[in-house]
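Quick one: the structure is below, and I'll ask about it shortly.
Every protein chain of the complex appears in place save one, which is left out.
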Amino acid sequence: MNDRLSTVRERIASDDGDGRLPNRRFVVGVLALLVLLALPVGTGPLFLLKMTGAFYFAIFAMSWDVVSGYTGNLSFGHSFIFAVGGYTAALLTLDAQLSPVVSVLVGVLAAIVAGLVIGFPALRLRGPYFAIVTFLLPSALTGLFVLYKGTFGGELGLPSPAYLLDMNGQVATITANYYLALFVFVAMFALLFAVTRSRIGEILTAIRENEDAVASSGINPVKYKLLAFELSAAVGGFGAALFVHTPIGGANPTQLLAVAVSINVLLATILGGIGTIVGPAIGGVVFYLLRDSLDSISWNIPVLGVSFSSLDLILFSIIILVVIYFIPDGIVGGVQQTARRLGGPDEESAMTDGGRSTLERILTRYRRDLEEDWGERNE
Amino acid sequence: MNDNTRAQAGDSAPVSNGEPTTAVGKRTSSRTGHSRRRFLVASGATGAAALAGCVGGLGGGGDSGPIKIGALGPLQSSVGQDLKAGTQMAIDELNANDGILGRDVELHMADSQNDPGVAKKKYTELTLQEEVDVTTGGWLGPVINVIMEGMKDSKTLHIGDAGASIAPNDLIKEDYETYKYWFRIAENAVTSAYNRFAFIKDNWKQHGWDKIAVIYEDLGYNQFQQQYFEQSFSDIGAENVLSLRYPTDTKDFSTIFDKVESAGADMLYGVIAVTGTPAVTQWYKQQRPFQLVGTVSAAQQSSFFNNVNGNCQYFISTIADVPGGAITDQTVPFQEKFKKQHDQYPSLTGYYGYMTVNAFAAAAETAGNVNSDDLVDALENMKKKSLLGTLEFYGRDNRNVHDAIMDKDHIYWQFFQWQEENGAGVQKSVWPEDRANGTYQTPPWLQ
Partner (left out) sequence: MNALILSAVFALVSLGLTLIFSVGGIFNLAHGVNVTLGAFSAWYIATVLGYNIWFAAVIAIVVPAAFSVLLYKGMIRRIQEQPMTVMTVTLLVELISEYSIREIIGIQSRSVPALFGGIIHVAGATIAVNQAAAFVITWALIAVMFVVFDRSRLGKAVIATSMSARGAALVGIEKDQIQLYTWIAAGALAGIAGLFFGSLRTADWSMGMNALVIAFPIVVLGGMGSIRGTLIAANFFGFLNVFILSYSDPSLSKIVPIIVLILILLAKPQGLLGREVGA
C-alpha cells in the first residue's frame, strides 16, 4: 500500500520531470474544488441540478475512459454497463423494497458482472469488431426490456425510485444531492487517477502500446485488461446506481441505454482527452453544461429558419472533428501542451510517450493489430 | 403504462434504517413540507439545507405582473411546434382582449426533447425559477412521470396534452391533495380504447368486416388497448382472427400482411401510431385484399398525403378533427386562422394548446385568481364549449379522474379516410355520423 502511494506521489511529482508543473496542476484542482464546494451559495437550485447531472455524466465518461483509453479497445456501447447498474438498483428499491444504499451496492455488483460480459469478448475480438459488438449490446438489452416490459418498463422505463437523500423541500433535496454527486465525482476521480498513475496504470499503458512485449516480460496482460474492465464497470455501475436515486436521473432507456448516451460519453472524452481520466472528468462536465446551455438559446438562425438550439449536436460534432484534426490530445491535453510550452524553454524532459498523443498511440496499435490479422497490408 | 404492473411516482418508498419515519400514506395539507421518508447517507449536506421549505407554496408568481404559462413539448417535432403555435395563438387573442383578470399573459416554452432528464430540468426551471402559474403539454409517458414527481413540490396546476398513461389518475385517487393539480384535455389509454373499439362495433357489419386482424406496435401505451380489444370482440359478431405485437423497428410489413391474409381477414386494424407510415404505403402499393384501419400519428397531418405521394388513399385513420369539421362554432375559424399563420392545418397539439389556455383562462376568471387550489376547484366544475366539443372533466368517482370526458356529447375522436379530390388529398371524416363530412370509399381493388 505504502509502495503504491509513494509511486503515485512520485509519479505526480516527477511528471514531465519538472517540479513546477504538477504543483500548478494541483493548485488549479484545489481551487476548482473549493469553487464547487461553495457553488450553492452563488447559484440557484436549477444550476445545482444541472451540475449534478454533469457530475454523473462525467463519472460515466471516466468509466468509459478506463476501458477505451487504457486498454485501447474503444467501446461504442458503454451504456450497457450504466443500464445494468442503474436498472438493477432501481428495481431493487422499487420492487424488493430494499434501502437505496443496499440497492446501489447490489447494482455495482451487477455492473461488475456485466463488465465480464463485455470483457471476455474483448479479449478475443480486435478493435473494430469489439466496437461493433459493444455497440449492439445496449440494443439487445433494450430488446430484453421491451420483451419483458412488465418488469423493466419497456421504452418508458421504470418509475422513479426513492431518492438517496430526501430532505424537506425541493431546494434542500437538490442541494444535498448536489453535494453527494460532487463527493462521488471527486472520489471516483481520485480512485481512477490513483490507479492509472500507479504501477497498474503503467502496465495497462504498456499493454496498450505493445501487448506482446508485456506478455513476454512475464506479466499476464489478460489479468490486467480484465481488471480494467471490472474497474470501469464498477465505477460506471456505481455512478448509474446512484444516478437513478437522484432528482435528475431515472432508470429509463433515454437516460441510460440510448445510443446517444454511449456516443455522448465517447465525444465528451475525446473532447477532453482520451486516456487521461482528467480529460473525461473535465470534458464530461463541460460537454454536459455546454449542451445544456446551448439548449436555452432561443436565437433563430435567419436563413434556415431553424432554432439554434436544435443544432447543438451538429455543432458539437463539428467542434470535435476539429479537435481530432488539430488537437488530438483533446482539450485537456492541448492545455497541457500549451502550458508546457509557456512553462519556459528550459524543459528538457524526456518524453516517455515518444511525444505522440494517446489517441495516436491507440490507433497505431490498431494498425499493428490489423496487420497481424490480415497479413501484409498498406504500409 | 398499464395499471396492472406499476403505479408511478413514489408510492413504494422502502423502510429506512432506524430513523423515525412516517408512513407513506399519511396526508398532510401543509403547503410546504411533506411527510416523506428520509434517507441519510454520509454526506456533505450542510447548512445550505436551511433554504428548505420556502419553495413550493401554492405555485405561481403571485398576484400581479404577467400571468405565465409554461408549455413543455418536444420542439424537434410538430408535437411541440404545434403546441407552441396553438398556445401562442390563444395567448395573443387573450392579450388583445385584456388578458386574464386584466393581466397580460406570457408563454414560457420549454423543449422537453422527449427526454425525462431534460424535462426534469425544464420543469424545475419553469416552476422553481420562472414560477409559472400553470404548466401544459408533457406528451410522453416518462415526461408525465417527471411532471407528477415535480408536482409534489411545485403544486403548480398542470393541464396536459396526452400521454396514454393512466398512472396520474391512479395517483390522484391515491393521494388527492398532492396530485389534484393534474388535468388532461386529451385522451388516455382507457378513453381512447373505448373510442376506437366503438368505431369497430358501429361499422363492422355494414362494411362486411366479419374477420378482423389487429396488430400492435410493441410500445407500452397500447397494452390496455390490446387487453380491451381482445376481450371486447366477444361482444360483437366480428371475429378477431389475429392479434399480433410487432417490434418497433419494423419497416417491412409484407410478412405481417401475409400472415393477415392467411388468417382470412377482411379488415386489418393497426395500433401503429409511431411506426405505421410504411405499413400504410406498403398496404396501398401492394393492394392487399383487406381494408386498413388504424391510428398513425403522421397521417393526421394535412401534409401526409403529399409526403407519401398519395400512397395512403383509402386508409381509414383517427383524428381529433378534420379540416373543415365544424364541431363547434369556434372550430373552423380556428383552423383557418392557424392555416393562415402556419401554412398548414393544426395537428392534435395545436388544438390542445389553444384549448388548454382557454380552459385555464376560464378557470381563472371563475376563481378570480390564479391560486392553484382555486383553479382546481374551477376546473372540476367546468363545463364549457371548446374547439373539439364540450369540455368537462371526469370527477373523483371515475377512474379517469381529472381527464376530459370523452364521449359523443363532449370531445370524441373521429375516424376519417384519406381520399383524393381534384388531384389533391383530403381528409374526410366518416365517423361518428354526427361529425362526419364524407362517406367511406371502398378501395378499388377490394370491390
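Which chain is which? They are A and B, in the order written, and residues in each are numbered from 1.
By our rule, contacts are C-beta pairs under 8 Å (C-beta built on N, C-alpha and C of every residue); 3 or more make two chains touch, one makes a residue touch a chain.
Model, not experiment: these values are computed from the prediction.
Using the definition of touch stated at the top, determine which of A:L48, A:L74, A:M188 or A:L257 touches the missing chain.
Checking each option in A:L48, A:L74, A:M188 or A:L257, the one touching the absent chain turns out to be A:L74.
Pick from B:G65, B:P247 or B:G368: which residue touches the chain that isn't shown?
That would be B:P247, which touches the missing chain.
Of B:Q282, B:T295 or B:Q335, which one is in contact with the hidden chain?
B:Q282
Among B:N309, B:Q341 or B:T439, which one is in touch with the chain left out?
Touching the chain that is not displayed is residue B:N309.
Among A:G29, A:G44 or A:P121, which one is in touch with the chain left out?
Spelled out, the listed residue whose C-beta touches the missing chain is A:P121.
For the chain that got dropped from the picture, name the residues of subunit B it touches.
The missing chain touches subunit B at positions 76-77, 218, 244-247, 249-252, 254-256, 258-259, 277-278, 281-282, 285-289, 298, 301, 303-304, 306-309, 311.
For subunit A, which positions touch the chain that isn't shown here?
Touching the chain left out of view, subunit A contributes residues 74, 121, 124-129, 131-133, 135-137, 139-140, 142-144, 146-147, 263, 266, 270, 304, 306, 310-311, 313-314, 317-318, 320-321, 324, 328, 359-360, 362-364, 366-367, 370, 373-379.
One rule holds in what follows: only the chains that are shown with their structure count from here on.
State, to the nearest whole Å, the distance from the C-alpha centre of subunit A to the C-alpha centre of subunit B.
It comes to 37 Å between the two C-alpha centres.
Tell me, which parts of subunit A touch subunit B in their complex?
37, 40-41, 44-46, 49-50, 53, 93-95, 97-101, 143, 146, 149-151, 153-160, 162-172, 174-176, 179-180, 182-183, 247-250, 252, 254-255, 292, 295, 307, 309-310
Going by the contact rule at the top, pick out the subunit B residues touching subunit A in the complex.
1, 4-10, 12-17, 32-34, 36-41, 43-46, 48-56, 75-76, 111, 113-118, 120-121, 124-125, 128-129, 141-142, 145-146, 149, 153-154, 165, 167, 218-220, 223, 247-248
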